[in-house]
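Apart from one protein chain that is not included, each protein chain of the complex appears where it belongs.
Order of writing sets the chain letters: A and B. Residues in each chain are counted from 1.
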Amino acid sequence: MMGVINMAHGEFIMCGAYVTVGLVHGGLPLPLAQLCGVIAAGLVGVLVEMTIVRRFYKRPLDSLLATWGLSLVVTQGMLILVGSSLAGIGTPEGSFKVGEYSFSTYRLVLFGGAIAALAVIYFIFMRTRFGVHARATMQNPQMAQALGVKVGRVYAISFGIGAALAGFCGALYAPTMTLIPTMGATFIVESFVTVVVGGANVLLGTAPAGALLAIIRTSLNAWEGQIIGQIGMLIAVILIIRILPEGVSGFLTRRQR
Amino acid sequence: MAEILQTAQVSKTFGGLAAVSDVDISVNEGEIHCLIGPNGAGKSTLFKLVIGTYLPSGGSISFRGENVTQRRPYERVKRGMSIKMQTPSVFKELPVRQNIHIALQHHIGRAALAREEERLLTLLELAPDATKPAGALSHGQQQWLEIGMALALKPALMLLDEPTAGMSPEETFRTGELIKQLNADGMTMLIVEHDMAFVRQIAQRVTVMHFGKVFARGAIGEILADPRVAEIYLGKTHEH
Partner (left out) sequence: MFKLLNGPQTLGNGRAFWICFFLVLIIALAYPFFADSYDVGNFAYFLIWVFMALGLCLMWGYGGMLSFGQTFFFGIAGYSYGVLAINLGGGGMTFVALGLAILLAALSALILGYFMIWGRVGGVFFGIVTLSATLVLAFFVGQTAGPEWRVGEARLNGYNGMKGMEPLNIPWFGGESIYFEGSSLYYLAIALILLVYLGLRVLLNSRFGNVIVAIREDPQRAELLGYDVRKYQLITFVIGSALAGLSGALYTSWGQFITPSSIGLPAAAMPIVWVAFSGRGDITATLIGTFLILVAFQTITVHSQQAALILMGAMLLATVMLAPQGFVIGVARSIGRLVKRRGQAPG
């Protein structure tokens, strides 16, 4: 949306997850720790935007390389600082009590969390003054600036929101999975593939594309096992880009006309 | 006179908006044919249909007796079309000489290439700047370079989209003389142009477009004398 591709997105997920787990270890109740994780990821996001990403608007390739460099530094740095051994300690199975239904209940929480996050984003971008500024900036930065929008700040906050969302994702997942510093990478493929297939429009493209890919993948997973699911997804993606070069959103918008 | 290019009922719609509808034009071998009309009349869209960057929603295009409606742009270029686009699109990072070279290497052997390169650079008055990156040239020079690249392909038909846009009156006049000279050597040209003084200088036949349709056509004298044309188009040019 901002002409920037962020390879370090997975690291924001990691940030949210690590802060959450760390604070739970420190004695904070889980929801509060999760909130802190989200805020931390968001703040780090704003910081990264101001120091690095800011220079790369409308230069997606350079932004991709720069953030990839950043991602390498952070991932390996975490490996040195906390080591891969934190993984075992980090899983706060005990601190999260939902009785014997622990698994399914938390799944429900995950689901609710995702919906709530979408709603909050929608509200921020569609109903608030900041949202108007942000949408104006995405469409025509010069014009927005001429109208008195502080474009730089809008970019920073938007990026921060993106990072906070990633952190939210990490915070939600934190109790269910083992934490390793390279965990960010496992999310990269899926999120990128979704964006490629989805095309430019978030609501029209990314969401249906995500759903479509999830269906392809889960059905193949159930049928032939996980790896076939991954490979099947990749083949589907390659076929889709051949058939729908503009992505799902391009296809849908053309249909509307 | 033989027709080199012919469009039959060519249309292009963008999501319900008809940019070009049912346009028939024909270009005869050896002529300078100008396409004029107010902004948004569909001239540039028609050009893109002719060269193949857009595929038409309907109708057909034939070039040198062959139906090229579904051909890709490079195939049309190989059959003898070449184009200078509206905004100069030279290879900005590459030296001027290499720009010409890339256009020339297509059909000329290594031995003759250097000679032809020099000839074009001199013709275009670009020889002193041959080692500069093309992006460092002035706007007018870039236009000339692009005309030169189109010329280097040794086309049977040159399509020039606003060859004088952004030029000074003096540069515009010289461009006109260049075009007339090329035509005298046998080049067929289809030219989109806004500047009526320039059209008067070069055109032999004119097609006027308005709202995506052919509004009038004929020899330059007839068109200039047509009061309806003056109403939609020429009247506005006096504002300049």
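Basically, a contact is a pair of C-beta atoms (placed from the backbone, for glycine too) under 8 Å apart; a residue touches a chain by one contact, two chains touch by 3 or more.
As the structure is a computational prediction, the values presented were derived from the model and not from experiment.
Chemist: Any idea which chains on screen the missing one touches?
Modeler: Over the full assembly, the chain not pictured touches A, B.
Chemist: Could you tell me which of B:S82, B:T188 or B:T207 touches the chain that is not displayed?
Modeler: B:S82
Chemist: Which of B:H106, B:R119 or B:R228 sits in contact with the chain that's absent?
Modeler: Residue touching the absent chain, from the options given: B:H106.
Chemist: Using the touch rule from the top, list residues of subunit B that touch the missing partner.
Modeler: Contact residues on subunit B toward the absent chain are 51, 53, 72-74, 77-78, 82-83, 85, 89-95, 98, 101-103, 105-106, 149, 153.
Chemist: In the full complex, which residues of subunit A touch the absent chain?
Modeler: 5, 52, 55-56, 60-62, 64-66, 68-77, 79-80, 182, 185, 188-189, 192-193, 195-196, 226-227, 230-231, 233-234, 237-239, 241-243, 245
Everything below uses one rule, namely that only the chains that are shown with their structure count from here on.
Chemist: With chain centres defined as C-alpha means, what is the inter-centre distance between subunit A and subunit B in Å?
Modeler: Centres of subunit A and subunit B (C-alpha means) sit 48 Å apart.
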